[in-house]
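This is the structure, below, for whatever I ask next.
Every protein chain but one is kept in place in this view of the complex.
Read from first to last, the chains carry the letters A and B; within each, the first residue is number 1.
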Amino acid sequence: MRHLTLGNIADLIGAELIGDASYPVNGLATLASALPHQVSFLANMKYASQLAYSQAGAVILNRDQAKLFAGHCLLLDNPYLGYAKLSQAFAPAFGFKGIDASAQIHSTASIGKEVNLAAGVVIGEGVILGDKVSIGANSVVGSRCVIGSNTSLAANVTLYHDIVVGEACIIHSGAIIGADGFGFAKDGQDWVKISQLGGVTLGDHVEVGAGTSIDRGALDNTIIGHGVKLDNQVQIAHNVELGDYTAVAGCTAIAGSTKLGKHCTIAGACGITGHLTLADGVHVTAMSLVTHSISEAGAYSSGTGLDKNQKWRRNAARFKQLDQMAKRIKQLEFEMNQLQG
Amino acid sequence: MRHLTLGNIADLIGAELIGDASYPVNGLATLASALPHQVSFLANMKYASQLAYSQAGAVILNRDQAKLFAGHCLLLDNPYLGYAKLSQAFAPAFGFKGIDASAQIHSTASIGKEVNLAAGVVIGEGVILGDKVSIGANSVVGSRCVIGSNTSLAANVTLYHDIVVGEACIIHSGAIIGADGFGFAKDGQDWVKISQLGGVTLGDHVEVGAGTSIDRGALDNTIIGHGVKLDNQVQIAHNVELGDYTAVAGCTAIAGSTKLGKHCTIAGACGITGHLTLADGVHVTAMSLVTHSISEAGAYSSGTGLDKNQKWRRNAARFKQLDQMAKRIKQLEFEMNQLQG
Partner (left out) sequence: MRHLTLGNIADLIGAELIGDASYPVNGLATLASALPHQVSFLANMKYASQLAYSQAGAVILNRDQAKLFAGHCLLLDNPYLGYAKLSQAFAPAFGFKGIDASAQIHSTASIGKEVNLAAGVVIGEGVILGDKVSIGANSVVGSRCVIGSNTSLAANVTLYHDIVVGEACIIHSGAIIGADGFGFAKDGQDWVKISQLGGVTLGDHVEVGAGTSIDRGALDNTIIGHGVKLDNQVQIAHNVELGDYTAVAGCTAIAGSTKLGKHCTIAGACGITGHLTLADGVHVTAMSLVTHSISEAGAYSSGTGLDKNQKWRRNAARFKQLDQMAKRIKQLEFEMNQLQG
């Protein structure tokens, strides 16, 4: 548990403090559950009414809401960003633990300074680990991988051979980087495997969620840009390229050779088919299927809205008659026109 | 292979036996494949005709079907429940094997009685394991986790730090509990990570499928109720709450802070967006997207039915004209009304 004063926090997040700079706090909580020695924040106006009742020792909020809270206020134009910065101060510090005796390190690997390798970690031939790299228990790093400084892999991560990971990345458990892309040529009835000879490169400050898979390229590399954020169980196929700062939510699948621009946000459970190009700033809503390239920034969707099953069944049955319905409307318009002379 | 008499089985599942209580059996099989020393069951009437030909030594069925089977009958109102109970009797017994020499246990961990820790297991600082906990090979349990009695983790499971698992839970391989929720604040073009300071709590009798991920909360905990059943590759985002006995089928994704009631069933490949509330007893059909809260129990759906691709293409093209079609119908109705005077 870390102890900070409100003065420390104002400095840390760049806020203007209204109140006692020496007031001590030791954590962060929601308005509803915060205690007197915790800080809270107001980022969504629908919770503004909670300010009157919150026991928080201090609240990060913008100037307009400050009058609603009787306690210490930390004023910021973007309280949500202030909360994000402060959350990092209260995150558990992992610290330097060194290399566990059970870690298996190939004699040709190069290990930086202050590297943590937990129990059961396996480091392959020719691997290069930067300074302050931290690798969780039972993770496996294949031959000739290069991992930049300050990057951490959680437990049970798998990197195949020849993967390049940038600096200050976070790779969560169960993530698998560099498995073979799904490539086969038909030979009569049989499938002939296309060996996947490319690699994967991740930029700096990339986060890869739990159980997410990023396949190696067929010939060229699969490329994940700087600052890209991937949620859990995302599937990135071979030779996909994700532009800088693009974010992809859970369970979305992106098929082979598709290129996304920068600053895209793809919501959860989407599918994007192969060999497409999406412009910068494309936003796709949840569970949409993208089947064509998109050249214009903006929000895109597919699918139908949720309904009671009984009502939905009737409408879904009509969907199969849509083309016929359109023709019947056209015919009615023709006949109407004739009647009207 | 376990040996039981029909008398044992009648007691075990609470059935009325018509036949020889000393008749020995050693397994359970479908009507079509059962041999004379195996038990079968009839739970779905479409298989009733197989009773005449089945070689099963005994069949669990209800009183009305007993006349259709010439062999021993185990009478129950709910034969499917009887089958479930009997299946447990024939499951392989894992038994007490103790702690493998290669397991790595932190000196501060507290280990209950008759605990199994397989090869390569890693147990972190301050972990508490109840009695008869069983953990499969190469699983990793992070610092300060608490695991209740009789809970088993299969091989290659990952628990991050500060996770609480109840009693008699089953957690399958590749499950990942406590990875960071997907939270970032925008700072210009960049994403600032929101450290995820909450934990995850699982009730008793929870089952977590292979490759399923349950993220830790941002501030408060992600909460999985008692008796919840999660299939494979389910994604539970940060601060989700699942009510008791709710079941979620494979590949469904539930976004952040959404609360499901008790006794809900969510079919496979669904998406549920964030910050929603679903009442008790909500049922969602396969691959539906839930984008609004649901206050009434019942079945809900979205999507369209399957069709031949050629026909589907025509109808899907018309979907994009639906609003225009509706306006044309309205215009026709107006003109019709005028013509009719």
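The rule is simple: contacts are C-beta pairs under 8 Å (C-beta built on N, C-alpha and C of every residue); 3 or more make two chains touch, one makes a residue touch a chain.
As the structure is a computational prediction, the values presented were derived from the model and not from experiment.
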Contacting the left-out chain in the complete assembly, out of A:A32, A:I111 or A:I194: A:I194
Contact residue for the chain not shown (choose from B:G7, B:G126 or B:G268): B:G268
Full-complex contact with the absent chain, from B:T30, B:S110 or B:Q189: B:T30
Contact residue for the chain not shown (choose from B:A21, B:A52, B:A70 or B:A326): B:A326
Residues of chain A (touch criterion as defined above) contacting the omitted chain: 102, 104, 120, 122, 138, 140, 142, 156, 158, 160-161, 174, 176, 179-180, 182-187, 189-197, 211, 213, 215, 218-220, 233, 235, 237, 251, 253, 255, 269, 271, 273, 283, 285, 288-292, 298-305, 307, 311, 314-315, 317-319, 321-322, 325, 328-329, 332, 335-336, 339
Contacts of chain B with the absent chain, listed as residue ranges: 27-30, 33, 78, 80-81, 83-85, 87-88, 90-92, 100, 102, 118-120, 136-138, 154-156, 170, 172-174, 207, 209-211, 227, 229, 231-233, 245, 247, 249-251, 263, 267-269, 286-287, 303-310, 312-313, 316-317, 319-323, 325-326, 329, 332-333, 336, 339-340
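To be clear about the criterion, only the chains that are shown with their structure count from here on.
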Between chain B and chain A, distance of the C-alpha-averaged centres to the nearest whole Å: 25
